[in-house]
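Note that one protein chain of the assembly has been removed; the remaining protein chains are unaltered in position.
Coming up: subunit A.
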Amino acid sequence: MALPPPDPQFVLRGTSAAVHTLYFSCGGPEPDIPLLFSGSENGFIHVWNLKTHRVDTALDGHGRKSVFCVETMDGKDRLLSQGRDQRICLWDLAEGRTSVTDSVFTEHVGFCRCSLLKVAQGRWLMAMAARSLEEVQILELPSKTSVCTLKPEVGAKLGMPMCLKLWQLSCDSQPLLLAGYEDGSIVLWNVSMGKALSQLICHQEPVMSLDFDVEKAKGISGSSEKVLSIWSLNEQQNLQVYKTHELVNAGISDITIRPDKKILATAGWDHRIRIIGWKKLKPLAVLDYHTATVHCVSFSDHSNPRERLLAAGSKDQRISVWSIYAQT
């Protein structure tokens, strides 16, 4: 007899606006406090203390425009945030400071979250949607120099880039970018050469979110339809459709694979979070807590596997935090 799905371990309230993005920073050794960063529609980034379940700091750096991406760079003292004020801000949060050290003016008016990849000590590559409709720009941080601009060829009609993921097979291999576009296709780009390696039409609707498992060379993407598309990368760097997974209700805002690659979580427009096994795409659980569409899901990076958490942020202004399949 299957058990009923678990309740959230706790729920964070207090953002007073829809939550668009979440990022855990719990990897630090004791006595570091595990933190959860959240970006909301009212332009604030809240730093949640996961021990007290309260907001430690609130960062206001995007002119009250919605923040839709937050990510830490090398631990919780450096934060990157992206907002609808067309800016990407770099924050210095060490020793209680809350200042914006740098910012990049993207001129991008869409919702495409940027993607970070650490390539060397103190150096990152950041992929972001640029001003021109179909282009993706790769910048090097913190120098903010442009590495290349990835332009689809004329007449390709991909539309806006919707989601990005920078990755590399190992520390010294070439960085690659997976980009999902408005027309439902995913393109694999070689960043150093600035060329597209492969393109695959996965969906009929815009690709809302994607995630990629580097070791297995397998990825998953969701859109506004009722299917998730699972695709793989073969030796010739070609994308191929592997499977599709039917959903009960249409619409996915976010997908993320847990760092141990055993399960993945999807954030749905039907207010539900779905947990699916990554190996065989076996549906595992449906977490039904929120009362409005779930915008983002994120797994924590706890070094102790038993403490691992899953957080989901929703339009109903709550962040639910779950402990699920933490024992394995």
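Rule of thumb we're sticking to: a residue touches a chain if its C-beta (ideal position, glycine included) is under 8 Å from a C-beta of that chain, and two chains touch if they have at least 3 such contacts; residues count from 1.
Methods note: contacts and distances are computed from a predicted model.
Novice: According to its UniProt entry, is the unseen chain "glutathione transferase", "tRNA (guanine-N(7)-)-methyltransferase non-catalytic subunit", "ATP citrate synthase" or "Telomere length regulation protein TEL2 homolog"?
Specialist: UniProt lists the chain left out of the view as "Telomere length regulation protein TEL2 homolog".
Novice: Just to verify: which one of A:V119, A:V147, A:I201 or A:V214 makes contact with the chain not shown?
Specialist: Of these options, the touching residue for the absent chain is A:I201.
Novice: Considering the complete complex, identify which of A:H62, A:K76, A:H108 or A:H271 is in touch with the unshown chain.
Specialist: Only one listed residue reaches the unshown chain, and that is A:H271.
Novice: Which parts of subunit A face the unshown chain closely enough to count as touching?
Specialist: These residues touch the chain not displayed: 1-6, 153, 155-157, 185, 199-201, 232, 240-244, 248-249, 262-263, 270-272, 277-280, 282-286, 288, 325, 328.
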